[in-house]
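Every protein chain but one is kept in place in this view of the complex.
Right, subunit A next:
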Amino acid sequence: MNIMSEAAVEKALDKKMSTVNFKMVGKDVSVYYGEKRALFDVNLNVRKNTVTALIGPSGCGKSTFLRTLNRMNDTIEGCRVVGKITLDTDDIYDPTVDVVELRARVGMVFQKPNPFPKSIYENIAYGPRIHGLARHKADMDEIVENSLQKAGLWNEVKDRLQEPGTGLSGGQQQRLCIARAVAVSPEVILMDEPCSALDPIATAKVEELIHELRSNFTIVIVTHSMQQAARVSQRTAMFHLGNLVEENETDKMFTNPDDQRTQDYIMGRFG
């Protein structure tokens, strides 16, 4: 009874939080890889239509946290997630949750551009097709064009949609992967160091794109680049050794952080 009421309280609380524009809420999230604990009771909320940057030195758990948000960690042998993460009001670790649906609602862009070894068109059309989002070829064509438009890639590839996606340059491939994620119309897009394999010009394009996507999507981005976090995000979360050090408005984080570790990391004293 007691537990029930606690859950009910939590749910009411979550509802209240979502009204103040929290898209995803992580409560006491811990992650274990076998015996090793990678995250320690992280409480982090992701605001709607906001870019949240996760920063911190290598191995601090920021990618691990990102991957808990669409249960990508499920694929790792021996990985265990404790705590509670909600998307709107749904507990995404509830046993009844359909992972396929969750991953359609929470899309992901990876560190290394990983287009399917298929045509550009097929890369975009694959997600909508398996989810049955297009009834006719014309619908699909529209989804493909829209997604490529949103990813700022349409003008570059509209004449060669049937050519392999792997033939594009690294930056174009990464924008293709963003378009692929966008095509499924997710609510949240997770980006795991999306620019680490790109040159500065391609990086600038992707950052610009992240800016534009913010109006339609909630974005969580892991980055190693302080400048990138400062440029693209509105809020920043700092991780260290599996703990969330602090989370705040990006401007405040980079000018006047509350925690000394954040200060040191941003100034380049460790990491």
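In this section, contacts are C-beta pairs under 8 Å (C-beta built on N, C-alpha and C of every residue); 3 or more make two chains touch, one makes a residue touch a chain; residues count from 1.
Assume contacts and distances are computed from a predicted model.
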| item | value |
| --- | --- |
| Hidden chain of the complex, named as in its UniProt record, picked from "Acetyl-CoA acetyltransferase", "Phosphate transport system permease protein PstA", "ArsR family transcriptional regulator" or "Alpha-ketoacid dehydrogenase subunit beta" | "Phosphate transport system permease protein PstA" |
| Hidden partner chain, touching residue among A:Phe40, A:Tyr93 or A:Phe110 | A:Phe110 |
| Candidates A:Val184, A:Leu198 or A:Val245 - the one touching the absent chain | A:Val184 |
| Missing-partner contacts on subunit A, residue numbers | 70, 72, 75, 77, 100-104, 107-110, 112, 114-117, 126-127, 130-131, 177, 180-181, 183-184 |
